[in-house]
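Reading through the structure tokens given below for one structure.
Here the complex is missing one protein chain, while the rest keep their positions.
For clarity, chains are labelled A, B and C in written order, and residue numbers in each chain start from 1.
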Amino acid sequence: MAINWFKYSAPTTFYPLAGKLIPWFAISSAILFAVGLYIGFVVAPSDATQGEFYRIIFIHVPSSIISMFLYLIMAGYAALGLIFNTRLSSMMASAIAPTGALFAFISLWTGALWGKPMWGAWWVWDARLTSELILLFLYLGFIALHASIDDPRRADRAAALLAIVGSVNVPIIYFSVKWWNTLHQGSTIKYSGTSMHIAMQQAMFTMLAACWLYAIAIALMRVRSIILEREKNTKWITELAEVK
Amino acid sequence: MGLDIWMRENPLTYIWVGSYAVAFIIFAVEIAMVIHKRKITLQQVRLMREASEEE
Amino acid sequence: MKKLSLFSLLLLVIRRDLVLAMRRRADVLTTLFFFVMVVSLFPLGVGPEMDMLRKMAPGVLWVAALLASMLSLGRLFSADYLDGTLEQMLLAPQSLSVLVLGKMASHWMVSGLPLVLMTPVLGLQFDMSVEAIGVLMLSLLLGTPILSMVGAIGAALTLGLRGGGVLLSLLVLPLCIPVLIFGTGAVQAVTSGLNVSSHLSLMGALLVLALAFTPWVTAQALRISME
Partner (left out) sequence: MLEVSNLACSRGDHRLFSGLCFALSPGQIMQVQGANGSGKTSLLRTLCGFISPDKGCISWGGTDVRELAEDYFAQMMYLGHLNAIKDELSALENLRISAGLSGMELSEADAIAALRRMGLKGRERLPTKVLSQGQRRRVSLARLLVNDARLWVLDEPLAALDVGAVALIGELIREHLAGGGMVIFTTHQPLVVAGMEMRSLSLS
């Protein structure tokens, strides 16, 4: 069956579709959070070396992973918007940015909380934490640039270019930070790795899925507001049920 | 040092209050902000529509 | 009338910007003074222990160079933007990327090269060894052009915006981190008796990469900002 993807790339069809999808994503995200927390705190045993503290990784690792992927997805949407001049993809990019930044922040926060009992310091210049911090700066740069340009089209295009340059730079930054870290014999976060208990893995994957669904739901909610705002002069917006 | 000892004695509370609660508060704030934004935008759109209908 | 070749176009832009910089010397000198001053403030802030200063020197000089180049980046396109020359550049029938490359090159000669030349004096303030100063100069020589080139993208994106200068630093500084790491890493390697060629060749690779892509990206950014 051939699906006409272009049909869904128009704000007119995407807006109601997103509205219908949001509750599903939100509800399944909430259920998975509950399941993940149950497995993570009740089923999974405490770790031999780290005691109970390792349980932070159920939120720390998913938020790190998601913050990195969201940057790439955001850059991808931004690039689509820049190249094919599609309005919706630029809107998606600016809807994803705040969520990505918040996940980066959560990852840093939980990383610090995990570091305190492990190393006795809130902040350690570990390669992964440092890269995460730089990632947060990149998100903030994207948001700040988008916010300081008044003309929405120029804002979209300028921020898109920045996101593309940033995503090309992310691997370079990551490897240089990693290299810098090994040079200075810094400590590197090591998770239980291969010896991870099956329940720990289940908890981690459930939480990861829950976070993904949350990120999708919130990004869709935000993009609906952006669509409303940008297209407020068009006819179809004034005919929407919620506007009347 | 008080915190260090307390932390070792109550690891689960430390984890819960320190990371999970913070994460969920952040999520809640984000959701509230998005809902608020939608309300404001809808209001604006309605105002625009009424203004154009009066013309 | 003769058609200009791309290379002579490049030289024309470089020469023009250098002449303009020479006629507005104050701008060039402020950047240099800023660099010297920031570097000189560090011993006052952290105390005069020579051991610690010697260890800190490469990082301090590199960060100061980074900040000094941010300071001058705001001017890279703004004068041309305000007097309309940028419009004419966008209509250049030859390559806009070449014009941009010329502007990057002259920006480096005006704001990067003086810092490199100033380094030995400042290195002595920090009691650095001769080899360390040599490597530091070499790493700055390879690295400051990258700062000018990556910075040009930010300068083009923030053209004509309110608070452009601060925003520019926010956008560009994270992108410059690898340069900082390899630059200071090279000096630390030489002081601890390790081989510096790997750091410097990585820096060289970054320079080649920047040369290949940044002029084009900056040209696109300028087109976006002129709309």
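In this text, a residue touches a chain if its C-beta (ideal position, glycine included) is under 8 Å from a C-beta of that chain, and two chains touch if they have at least 3 such contacts.
The model shown is predicted, which means the values in this text are computed figures rather than measured ones.
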item: Residue among C:L9, C:A68, C:M203 or C:V217 that touches the chain left out of view; value: C:L9
item: Absent-chain interface as seen on chain C, which is shown; value: 1-4, 8-9, 12-13, 16, 19-20, 23-24, 79, 82-85, 87-95, 99, 223, 226-227
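Definition applied: only the chains that are shown with their structure count from here on.
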item: Chain at maximum distance from chain C, centres defined as averaged CA atoms; value: B
item: Distance from the mean Cα position of chain C to that of chain A, given in whole angstrom; value: 32
item: Geometric centre distance via CA averages, chain B-chain A, whole Å; value: 16
item: Geometric centre distance via CA averages, chain C-chain B, whole Å; value: 41
item: List of chain B residues in touch with chain A within their complex; value: 4, 7-8, 11-12, 14-15, 18-20, 22-23, 26-27, 30-31, 34-35, 37-38, 41-42, 44-46, 48-49, 52
item: Chain C - residues contacting chain A, complex; value: 153, 157-158, 161-163, 167, 170-171, 173-175, 177-178, 181-182, 185, 188, 206, 213, 217, 220-221, 224-225, 227
item: Chain C-touching residues of chain A, taken from the complex the two chains share; value: 134, 137-138, 140-141, 144-145, 148-149, 151, 153-154, 157-158, 161-162, 165-166, 168-169, 172-173, 176-177, 179-180, 183
